[in-house]
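Note that one protein chain is taken out, while the other chains of the complex remain in position.
A, B and C are the chain letters, set down in written order, and residue numbers restart from 1 in every chain.
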Amino acid sequence: MSAAFVPNIVGFFCNWCSYTAADLAGVSRSHYEPTVRIIRVMCSSRVDPHMVVTAFLGGADGVLLAGCHPGDCHYVTGNYRTRRRFALLQSMFETLGLDTQRLKLSWIGASEGNRVGQVVTDLTEAVKQLGPNPAREAMFL
Amino acid sequence: MNGATVAAPEGVQQAITELLKRGLDEKVFGAVLVPARVPAGDSFAWLLVRDSAVLDEAQPLPPVMSVQGARAIYRFARRGVTGKVAAVLRPCEVRATVELAKLKQVEIDGLVLISMDCPGAVPLKAYVDDPQQGDADFEKLLNGDQTPARDICKVCHLFSRPASDLHFATLGSDNGQASIVAGSDQGRAVLKKLGIAEESSLDAWERAVAERQEQRQQARAEAQATLRQKIAGPDKLLETLSQCINCHVCRSVCPICYCRQCYFESQAVLMPPENILARARRKGGMRLPTDTLLFHVGRMSHMSLSCVSCGACEDACPSSIPVAQLFSLVGDATQKQFDYVAGRSVTEPLPTITYKEDELPDLVAPYVETYSGREAAS
Amino acid sequence: MSDALTISKPPDEALRAFLAFLLQEKKAAAVLTLDRIGKDAAPAYSLITDAKELESAAPLLPIMPANAGKLLAEITELGPSPEPIAAVLKPCELRALVELKKLNQANLDNLLLISFTCGGVFPLAIRNNGGINETLPAYRDALAKGEVADGIRPTCRACEHFVPYNADLTVALVGGPGSSGTSTFLINSSRGAEALEGFEGERTEAKLESDAIDALRAKRADEATKLYTESETAAPGLDGLISIFGRCLSCRACSTVCPICYCELCYFDSVTEDPAPNKYEAQLRHRKATRVPPGTIAFHLGRMTHMVISCVGCGMCSDVCPVSIPVATLFSMVGKSADKVFSYVPGKDLDEELPLKKYEVDELSHLGEERIES
Partner (left out) sequence: MSNGFEPKILYILCSWCGTGGAETASAHGLRYPENVRIYRVNCTGSLPAVHVLRALVEGADGVAVSGCHPGDCHFETGNYHARRRVANLKTILNTLDLGDDRLWFRFVAHGEGRRFVDTATEFSDHIAELGPNPLTARRDT
């Protein structure tokens, strides 16, 4: 079954580091499975946790939050806040019994073109184990 | 009056579902908005359905009104719909949709409104706590025994023939058939597309409806008279509202209250502490949260002319206040003054946006030539 | 040991007398307390300025028609109160007020905060059949012995913060004299001491913590684990959430009465979240049918991400839900585990910044830095 199942992952990439890294990955032709739909946000802290929830309930099999390494944030403290929000979101998903492995936070520096492919592939494999997100077909959400 | 007749071996629900299925399969309408039982089985939710296979689980006439149909349509058709959408609604939900269309909150031309004779609904809280008992109660309602219905449904005289495109005339018919009355050209067009001819006479049904309407109007007048004894006057009204905790649930479930931000929750009613203390000092004290009476009577002044007395507010009130009976009592009075019936027809203008040059003669206090009472006295 | 005042009256009467004393001595311009205004009217909060009106006051009644912390926040929203206001608050209401202060939604200047060790509150529905009077004696005795009174709300049974923080004065109810006849006011601040100046009662030394309180704390702890592991809201998963919130009417009652949800216009009611026709088209592409109004569970989980870190577990949301969804049980459960991540207790410490408004540079280093060997 997992061969046929192509995960549908939503990626929030911060404009300064992660999105640039994704560009670099494209320019340097590094190949990775096209399962992530990248949404560019100005900073990883722009992503309100309810957006991750909306993506998850909307049917996304995985949600990837990518930002600059701590200390490199263009807005200095953006990724520190994102880190705390993500920790809170993870504990919420855990307490609610939802799959926390479908959520992933990765710091991807602007120069780490190949890390983009690795992170996306890593999440894709994890999601393939879990199978499609049941919320995708649920009618009474 | 003539109508179409369709086979309904397992009753009306099945006949309506059948019509919806054929409508979807033969592309007469693009999608269907219909209630369906939620997975936990303790309530019903509106579903927008495109795949007709899902309709088997749908229940066009649910035993309980969870989300008011017009409120679902408002959230759905506020900015028009893509393609034709059929919606299966109770008569009061059709009337509320018509009011919302006139209030420019719903674009009605993309909708095909399908209604049925309403047997009444089971109280929501009772149903949610014990769905099996609720279903049994609803069976009684279908067979004409009114006792388990909501108080507001027991006195509802507009349970049939709203301004819908298609209406399932079910009252008094149990011979394995159901008749459909087309209420508009669009309704007739749908019947023609589905190849359903309109030849059978419905006089028997019309008589049955008129007779029950007579009983209900009688019951409604009595119920409103007794209610007025119970609540009229400052003491009694505030005694009735003493349980109110200002949670405004009655406003948020009301189909007619469509304001995104209600006046009673906006900055307009927010006061600095000095004013609050001054107000409290004037009366020796002040109930909090405040403005309970102002909220209820103010909401009446905003929407009672469009109140279709669907009972959604009373179903949702956590303090079991007879909100629906209160608002229907006032709604009937204000609508009678302008001889207007909420939701009767899309073309009948809202009383608040029309006027007649020389109306309401007795409103203006009679003016005596010169009033010298004051000078004479002092 | 903190100094206290012992009064030879049962707690309710003593507190009523003290509130009247505050008004007569002009130490408070107004008093916020639970109050039974009409002849058998339902209890409601009242801001009373005339001492004579205090006869109908019932400050320690175990019922919560509104969250008093939210009421005080609404009074002081446009500025601090110009004159002193005394308020009798339950510990969770006091914590909600402190949380709202930290969210810049309330102003505590000029407020005399009186609280008590709380034995839990009955559900609102008890008012509808006037059933509160019969249950009071049994309730007070259970309190005296430090037992969990039966009939109180699930979130109250599982509440471990029933001893108030930040109160100027605390009335000892749990482990207190019960219905015997005396009551003790513990003084926790200079403002409390100054307010008590001249009120008849004899100054003593008293200790708030007592074995009855420890007994109740232990009992409440197992009630909490039982509630958060056995009830249907324990780790529900997606199907569990669908069955819990299936009957939700999207009426927003829970967010309206929630003290922490203070937004003027909730994001989930704003134009951004308004479902346009193409949203339904998109949903119908991979779902056989979609719910109208949409986003029922998205609202609850979304609201949860916004406010659960500050949830004080006051239980109002479950009380007002028209279809009796255990919203408070679910939210307080998630709130408790979220607070554990930052070891934060909402409303406990007035000066501790909100968790999401601060950060440490080298915390949570396990997140985001996983090394992937190519």
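The rule is short, and it goes like this: a contact is a pair of C-beta atoms (placed from the backbone, for glycine too) under 8 Å apart; a residue touches a chain by one contact, two chains touch by 3 or more.
What you see is a predicted model, and the numbers here were worked out from it, not measured in a lab.
Contacts of the undisplayed chain with visible chains (whole complex): B, C. The chain not shown here is touched by just one of B:A7, B:A197, B:A221 or B:A333, and that residue is B:A333.
Only one residue in the set B:R22, B:K125, B:R279 or B:R344 touches the chain that does not appear here, and it is B:R279. Those residues of chain C that touch the chain absent from the view are 37-38, 41, 44, 46, 53. The missing chain lies against chain B, touching residues 228, 231-234, 237-238, 242, 263, 279-280, 282-287, 291-294, 297-298, 300-302, 304-305, 329-330, 333-334, 337-338, 351-352, 355-360, 363-365, 367-368, 370-371, 373-374, 377.
The rule is short, and it goes like this: only the chains that are shown with their structure count from here on.
A separation of 36 Å divides the Cα centre of chain B from that of chain C.
If each chain is reduced to the centroid of its CA atoms, chain A and chain B end up 45 Å from each other.
Under the contact definition stated at the top, the residues of chain B that touch 2 or more other chains are 36, 38-39, 45, 47, 54. Contacts with at least two other chains are made by residues 139-140 of chain A.
Those residues of chain A that touch chain B in the complex are listed here as 139-140. By the touch criterion stated above, chain B contacts chain C in their complex at residues 31, 33, 36, 38-40, 42-43, 45-51, 53-54, 66-67, 71-72, 75-76, 78-82, 124-125, 128-129, 238-239, 242-243, 245-249, 252-253, 260-261, 265-267, 270-274, 276-277, 280-281, 284-289, 315-320. Put simply, chain A touches chain C in their complex at residues 48-50, 52-54, 57, 59, 67, 69-71, 77, 79-81, 83-89, 91-92, 94-98, 105-107, 114-115, 118-119, 122, 134-141.
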